[in-house]
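Let me give you the structure first, and then I'll get to my questions.
This part shows subunit A:
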Amino acid sequence: MVDVIEKDLLIVGSGLAGLRAAIQAAKTSTKIKIAVISKVQVMRSHSVSAEGGTAAVIFEDEGDSLESHAYDTIKGSDFLADQDVVERFVSIMPSEIYQLEHWGMPWSRRKDGRIGQRAFGGYSFPRASYAQDKVGFYEMQTLYDTCQKFDNIEFFNEWFVTSIVHDGQQFCGLTAIEISSGTFYTIKGKGLIIAAGGAGRLYSFSTYALSSTPDGLDLAYRAGMALKDMEFVQFHPTGILPSGILITEGARGDGGYLINNKGERFMKNYAAKLMELAPRDIVSRSMMTEMQEGRGFKHETGVDCLKIDLRHLGDDLIKEKLAAVREISMKFSGVDPSKEPLEVRPVCHYMMGGVHTNIDGATEIKGIWAAGEVACNSTHGSNRLGANSTGECLVWGKLTGEFAAEYVLSCKTPPFPLYQVETEEKRIYDGVFRGRGDVNPYEIKQELTDTMNDKAYVFRNENDLITGLKKIRELRELTWKHVDDQAKEYNTNFTNVLELDAMFRVTEVLLLGAIYRKESRGAHARTDYPNRDDKNFLHHTLVYHAKEPIIKTHPVAITKYKPVERKY
Partner candidate 1 sequence: MEKQTNREGIKGWLNPTRYGIERFAYWLMRLTGLGLLAYFVAHIIETSTIVDGKDAWDKMLELTQTTEGHIILALVIGMSVFHTVNGIRVMLGQGGIGVGKPGRPDYPYNKPASLNNKHKLCIYASIGLAALAMLYGLQVMFGV
Partner candidate 2 sequence: MRESVVMKIHYGTALGAVALVAIHILFRMTQNFADSLEFESVIANYEFLPYALLLEVILVLISIHGFNGLRVILLELRQGRTYEKAVTYGCIAAMAAVIIYGSRTILIAGMGIV
């Protein structure tokens, strides 16, 4: 017997997208019962690590415009963004900034009391609204605290969702493990919003929280939804060594320099106009090139790196606007940024791809929406601009929250396909929990993420990608499916192995997409196909789950901006 819970709207994930959706749904109707289910506690989601800013046009009186935000985003995306989606995005953003503000967000302020904005990569106007350099954290706090207003939002903290139940057309519920007790539950619901975040822990050098594994993506994938554009992984130029913790782009936005071992600001050779503030794909590639051509430094651990120099900004500005950068570098690397440059290198930072949705955030299954980093509604195309992702979480959190709430109020529930719960129970308990084997799953995970680092990083080529794919499949064949810890209570060994299970499927999708896309576009840089190929690849890739994953394509929506060559 499986314990059953019944709610109206289920939201998987309590990051920015999940919380924003919960509030909007709760506002839409106090009658619906909302469950926010997350494998971490509230305020522990990866979103709290977002640092630099949230982009929105709020200074139209000072020369900014929605048009400019839209074009910057589309150009940044290397023209793979759906332009109708981007237009909607930029037009809703300003009100989201004000809404957060009215809910208590501690935006940093200008002297005149208006919300402060800083420069960010790829923008033609400094439009990243900021709150020191802990934007994501403060946004999370504002949303979480605002959720406390609503009695119809219930948090299921530390519940690990294992599968989505639907009857082929329409959503019916979820299965999940309450981690603290180890109990397996069926959660019935009418509507679902997947807001399970990114999956940057596919790489071992990563800015992401350790909980950012692809199980959210995998939920949708296994349930038959397509993963879109997964080959596009953003590498942020400045991950600090040795931990990989992010040094925000705000550090360059506020005037920091990138330097090579000759002491040069080498970006002048790659993006003469925007210099350090070129989009991330370009800066990261430039950095890799500098290092490969021998102009890098060696970090103590033996890896190559470059430096970001903030000394000229002065201690005061650093303390005021880059408090977290200062804390991170002093604490985790022992360097005071006002005294010494920081050693950094490109680091896995964002997944442009995700669960395929339309402009409303709806997936291919009725009653299921996806929002936030886990979703791919194609705001970012092949390369996201900094400060656009928190915004995307807010806008589609809000939209899906509203759509889902309205749907839930009027929809009819189909009969619950109970057999799926039994199948799922078998899959995770007989297939994983009670499995036998002697391979250490954590070693396998390390090998898998190292392989991704090696074979599918900033620069890619067919050979590496295929070797990588082989390696991943080999690892999967090893008898890793077993869990040493047989306790019920707080068994994270179990959930870690479930996460690893998801990693195999999602890395496969990622690599297949990367092999398929024989061009260089945005963050996907193939040394064997160095140019963008609009004739053959100006479309999205979709991958569906099957014994052999199925690749399909999906057109890019173009409204008025014709693809041109990107120059910065």
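Of note:
Just so we're on the same page, a residue touches a chain if its C-beta (ideal position, glycine included) is under 8 Å from a C-beta of that chain, and two chains touch if they have at least 3 such contacts; residues count from 1.
Candidate selection criterion: all candidates are chains of the complex that A comes from, given by their letters.
On a predicted model such as this, the values are computed, not experimentally measured, just so you know.
When you check 1 or 2 against subunit A in this complex, the one that touches it is 1. Across the interface of their complex, candidate 1 is touched by residues 319-320, 323, 326-327, 330-331 of subunit A.
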